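One protein chain is absent from this view; the other protein chains keep their places.
Moving on, here comes chain A:
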Amino acid sequence: MKLLPLLVLFTTLLKTHCVNIEENAGQFFSSGHTNNWAVLVCTSRFWFNYRHVANTLSVYRSVKRLGIPDSHIVLMLADDMACNHRNPKPATVFSHKNMELNVYGDDVEVDYRGYEVTVENFLRVLTGRLPPSTPRSKRLLSDDRSNILIYLTGHGGNGFLKFQDSEEISNVELADAFEQMWQKRRYNELLFIIDTCQGASMYERFYSPNLMALASSQVGEDSLSHQPDLAIGVHLMDRYTFYLLEFLEDIHPASKTNMNDLFKVCPKSQCVSTPGHRTDLFLRDPASVLITDFFGSVRKVEITREAVNLSDPIEQEQESPMNDDEHGKVFSYADQLPVSEIIHQKPKQKDWHPPDGFILGLWTLILLVFFRTYGVKHLKHIF
């Protein structure tokens, strides 16, 4: 007698379990990416910019710990701090004062080092336009199902980032590079993090879909350094990346923390500057985006119930005879993702500038000459 309710209970449990599997399976598909890449760039050299190298290396460490292999990480460091003559602890780069955490370790693979970190190389890596002789470790071999994390740090200003004290990359160039990546289907979703002064200006000009951006400070604010270490004699980290590293230390490959928690990292009380973020180009809701979608490399499993029939041979397609009226037909690419329909961007208001000083000076000169030649008495006719 008791068997029937037990059987009913068992079938309901099985059903709900199946439904759970469906739900879990559904969750697996929610992001749509199959592989993860990371491009981590430190753009400044010289000993007093130790903290930028430490920033990049700490993000590298977190990303590697969460599963992205070295073959999928492009690490660009503009200077070698570990072997700098002034380093009192050679072969180490510390991120916490009192030398608690050595982010250099013994398995760091730097792909672009020293003078190879240039704006041109960075853009070539992003867009894939590298000479054929470039080794695989220096290429970003992403496809349209890759989620890419891009982290930049260094000295920046309103609308630009300084590379190596000799050149700059502007926010327009960066936005165009991302658009090239979109058109060539080089990413599925892209997370852009920048830790420089006035970092928010770098993501102002983005216009490609599926971009999410985070910056350490707004326009007009400076990102501040942290962790002064007296033994080494420099600041070891920047504030934003320091708290970002603390946040990431709590993430493990299976954690379900989402982007909204990332946006809350380093509030103004800790960072002194106001971190900013941009999500309007991103199609999914940030609350449904996991941290590990970008920082980790989680293998996805695709469940299918269809059987694929491999018994029939593949038939060659018959070539149809060419029609004359098909000759003059002009082909064009279909707009696969109508961006302008999806994203409603307000047209940017051009600020009114007063007339140029040169024009003013020229007109003043003309007026002066006029009045000099014809006498000042004409002035009363004007006024």
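Worth pointing out:
Here is the rule we go by: contacts are C-beta pairs under 8 Å (C-beta built on N, C-alpha and C of every residue); 3 or more make two chains touch, one makes a residue touch a chain; residues count from 1.
Just so we're on the same page, contacts and distances are computed from a predicted model.
Going by its UniProt record, the hidden chain of the complex is named "GPI-anchor transamidase component GPAA1" among "GPI-anchor transamidase component GPAA1", "CDC45 cell division cycle 45 homolog (S. cerevisiae)", "pyruvate dehydrogenase (acetyl-transferring)" or "Protein YIPF".
Listed residues A:A231, A:I303 or A:I366: the one in touch with the omitted chain is A:A231. In the complete complex, the residue from A:H85, A:R136, A:K256 or A:R305 that touches the missing chain is A:H85.
Hidden from this view is one chain, which touches chain A at 46-48, 83-88, 90, 228-231, 233-235, 377.
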